[in-house]
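Here the structure comes first, spelled out in structure tokens, and everything after it is commentary.
With one protein chain removed, the remaining protein chains of the complex are shown where they sit.
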Amino acid sequence: MLHFESDYMEGCCPEILRRLKTINFEKIGGYGEDEISRAAKDKIRAACGTEPDAGVWFLTGGTQTNAVVIDALLRPWEGVIAAETGHISQHEAGAIEHGGHKVLTIPGVEGRLEAAALRRYMERFEADSARDHLVQPGMVYISHPTEFGTLYGFNELCALRAVCDDYGLKLYLDGARLGYGLAARGAELTLPDIARLTDVFSIGGTKVGALFGEAVVAREPALLGRFFPLMKQHGAVLAKGWLLGVQFDELFTDGLYLQRARQAIEAAALLRRGLLDRGVPLYVDSPTNQIFPVFSNAALAVLGKKIGYTLWEPLDAQRSVIRLASSWATKEPEIELLLDAVDEALRLS
Amino acid sequence: MLHFESDYMEGCCPEILRRLKTINFEKIGGYGEDEISRAAKDKIRAACGTEPDAGVWFLTGGTQTNAVVIDALLRPWEGVIAAETGHISQHEAGAIEHGGHKVLTIPGVEGRLEAAALRRYMERFEADSARDHLVQPGMVYISHPTEFGTLYGFNELCALRAVCDDYGLKLYLDGARLGYGLAARGAELTLPDIARLTDVFSIGGTKVGALFGEAVVAREPALLGRFFPLMKQHGAVLAKGWLLGVQFDELFTDGLYLQRARQAIEAAALLRRGLLDRGVPLYVDSPTNQIFPVFSNAALAVLGKKIGYTLWEPLDAQRSVIRLASSWATKEPEIELLLDAVDEALRLS
Amino acid sequence: MLHFESDYMEGCCPEILRRLKTINFEKIGGYGEDEISRAAKDKIRAACGTEPDAGVWFLTGGTQTNAVVIDALLRPWEGVIAAETGHISQHEAGAIEHGGHKVLTIPGVEGRLEAAALRRYMERFEADSARDHLVQPGMVYISHPTEFGTLYGFNELCALRAVCDDYGLKLYLDGARLGYGLAARGAELTLPDIARLTDVFSIGGTKVGALFGEAVVAREPALLGRFFPLMKQHGAVLAKGWLLGVQFDELFTDGLYLQRARQAIEAAALLRRGLLDRGVPLYVDSPTNQIFPVFSNAALAVLGKKIGYTLWEPLDAQRSVIRLASSWATKEPEIELLLDAVDEALRLS
Partner (left out) sequence: MLHFESDYMEGCCPEILRRLKTINFEKIGGYGEDEISRAAKDKIRAACGTEPDAGVWFLTGGTQTNAVVIDALLRPWEGVIAAETGHISQHEAGAIEHGGHKVLTIPGVEGRLEAAALRRYMERFEADSARDHLVQPGMVYISHPTEFGTLYGFNELCALRAVCDDYGLKLYLDGARLGYGLAARGAELTLPDIARLTDVFSIGGTKVGALFGEAVVAREPALLGRFFPLMKQHGAVLAKGWLLGVQFDELFTDGLYLQRARQAIEAAALLRRGLLDRGVPLYVDSPTNQIFPVFSNAALAVLGKKIGYTLWEPLDAQRSVIRLASSWATKEPEIELLLDAVDEALRLS
């Protein structure tokens, strides 16, 4: 059985495990106030081209990161605008509402929130004579890559930024898979672009080479208020904060983060090409590490015996969309075995 | 410099690191739905003597664990009773209030909540003609060991249970340092006692041999409602849930958890004896891994050059209480060096 | 200028003002614990045909009532299902999310949530392999009349009840305009039907003859937990609770509530007939006190000089939907004047 269900099935880059072993009996101060974490933050600032006083914090997971950042950016009467397919709209079990905020959804395009749609939404809101009875939009949430593995272009992000500026909205980019977005072929947005065009964004470790952990970056940390106490209040502070520092320190040494992400991208590109060569349609054509092919349910019954995949959604009575994800640890021969299994599934169904 | 500030300064038992390395490239399912996590839960159930259907969940940290459990046990109009010095009363940055619940405090004795004081509190509440205008007490929070390293005796816990039963209160025991409470000399309460006498309790990994992680145990899981979605809502679910499963699996194999805890207890006992021999008074006489000696500020100025400690609180203008903590990784020679430094501090001050 | 913007523009039935004057200097106990409030509750129980131990409480407004009831019925991991046009989905400024709960929306039909659509939603939820990462549906919210003044038929409410029973969902009916729903021509549902088929419902006073106030009725009060402390926590308890008791006592004496509602229904029926006679299309054909005609924007420019209306939504570039509401205080001659103004607007545009 080969597993392509997700990109969080393996442990971490060996460099991280080695480092953990090396320092296991060193005594390190708590709550992220240690030298290793400080060094990791400096490396992230350098990679983002941000000022030395940009804010960087480490949290343990994606839903937690979204909830804490959104809670920091919004006032109680405000909500967060997101695409209908946004992770916060659907798959966080109400974490944003638990913090008291409504997720205001707009239909997206392949997971992307479009600037024009956002502008229409805000125009309609401003024109509504009963707008004081509505949740006030306070910020915009996007993810990059999106839930469908797609990316924003440079101009697209600039356009979103412009709408945000016009309406006083803050812009937050959820980068749970950011490495794969940066390393994708044809990717336009660099880390410094993202740091400059958003108010706050996250750099996902969990799915890109770390055991777990997300970094939050904010050009102007004051925008997040007293972020550490807020993290603590959300149960998002690790006693051994250095655990996160170590991982990001390794990932941001000698370009390991991007290098590992590129490995996943190469594997996914091989898979994408192989599927297209075999005439398998793609539900969304993603340039990152998640591929969304459409198979007949009969083919899936065969495929499922050898390949672990995620059922994304039924397309019609006969066909379904699945997700196949490569990761920083995926190797080319695995993709070849996967394509062999696809061949067999197509043949036998 | 020798560090005794806390018991969360080292990494983890080498067994855990070895296991992480072994399985690093295995592909494991997400969110704690994996074989390793299931095995770890079974081992915990066995150690607790609970039924096969007792609930066990893994979370990442102590404040998070308290917040999620309390949110699960309370209805919106209810609050949680705790000792004034309880961790939730003070040091969680308002995590419980963030969930909408008031912490109702009662003065404790050396960190312990006493059954008689709890009963008086409930009698007064029931007698208050305006009690419908008050927060309704719904549960009791205790920690074992307490913030002062002290322990509940068997009869003391039974007495608390009895008051809880009389007033329909749920009883939750925060075991962030549970290993040290179980391994302490003269400790009366066993894991099965605690599992039977409380409704829910936690087994701390972060401070007792794990990199991070807490296990929550509930005899009757229905009492916690739909606990997994609630964890998710609180940002308390790790994508790689098996990271926690692996750690508890190791800790609950061949008694490693208690064995490691005992090492900290031996070190602390050596320290306690050494301090008493030198005439250093103890603010609280703790049988666990945290020792609270009183020193003159002059002595502390000397001691601080060689020893890292936590300033607990000023006792008067001349003297302060400090905390010295041993951990599962502390070795006897370190205690001897610490006592040498104490000798020097006493001599030079 | 004649005003038909809404049904909350006048004060109250004169009977209420008279009673307030009569008892103005009587000294009455606080927080709803008084004889008048008790009598009013008994009259409501009688009108609903509920058991003597059914729960009845008085709150001050509709959004508050929805927020408190929903907070009482849901556990923290649960959300409330509503039609997309439901009042809680849109026009309560995030009051439900402020309480930590997501509003899960389903497209409605003329404001109604249909049983078949609810069942499909629940089937899809139950079939979702990631459902533990979603907000758990805990209850269903409907309003009667709906936002569009439409009504549920007897069989429709029975069908919703059946789906709720199948999936363990609670059913709450927001009756902010309940009087108009009960008094409408052809209305199938009686107060006892509603009391029996829902778990909790409200009887609106604010829009049906009272100065302000809503009654909440629950067959089984235990379902709402400790509702009084929860009301207090939500700031929904009036010191002079008898103010609400007096109003409902008058409204439920000698059938005043329905009698006054009928007056609004007669006025609206006259208006509806008059509009149809003049060829004015209705966006939704409502049998209650809210009429939704479609006019050209040119006609509205004329009409607006004499008639106050609520702009509901633009239909296209030339036409708009407006709302014209009658109330318990509307008299027939006002409708005739309104129709004269319509004639003029149609003629001049």
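In this document, chain identifiers A, B and C correspond to the written order of the chains, with residue numbering beginning at 1 in each.
Definition applied: a contact is a pair of C-beta atoms (placed from the backbone, for glycine too) under 8 Å apart; a residue touches a chain by one contact, two chains touch by 3 or more.
Values in this document were obtained by computation on a predicted structure and should not be read as measured data.
Listed residues C:His3, C:Arg75 or C:Arg196: the one in touch with the omitted chain is C:His3.
Screening B:Lys43, B:His98 or B:Lys207 against the full complex identifies B:His98 as the residue touching the chain left out.
Although one chain is hidden here, its contacts on chain B can still be listed: residues 76-77, 79, 90-94, 97-103, 129-130, 132-136, 311. Counting over the whole complex, chain C has residues 3, 5-6, 8-12, 14, 17, 20-21, 23-30, 60-68, 92-95, 98, 206-207, 211-212, 229-230, 232-240, 243, 308, 329 touching the chain that is not drawn.
Touching residues on chain A toward the chain that is not drawn are 71-72, 75-78, 99-100, 132-136, 225-226, 228-230, 232-233.
Operating definition for what follows: only the chains that are shown with their structure count from here on.
Once the centre of each chain is set as its mean CA position, chain A and chain C turn out to be 42 Å apart. Distance between chain A and chain B, defined via averaged C-alpha coordinates, is recorded as 34 Å. Among the residues of chain B, those touching two or more other chains are numbered 229-230, 232-233.
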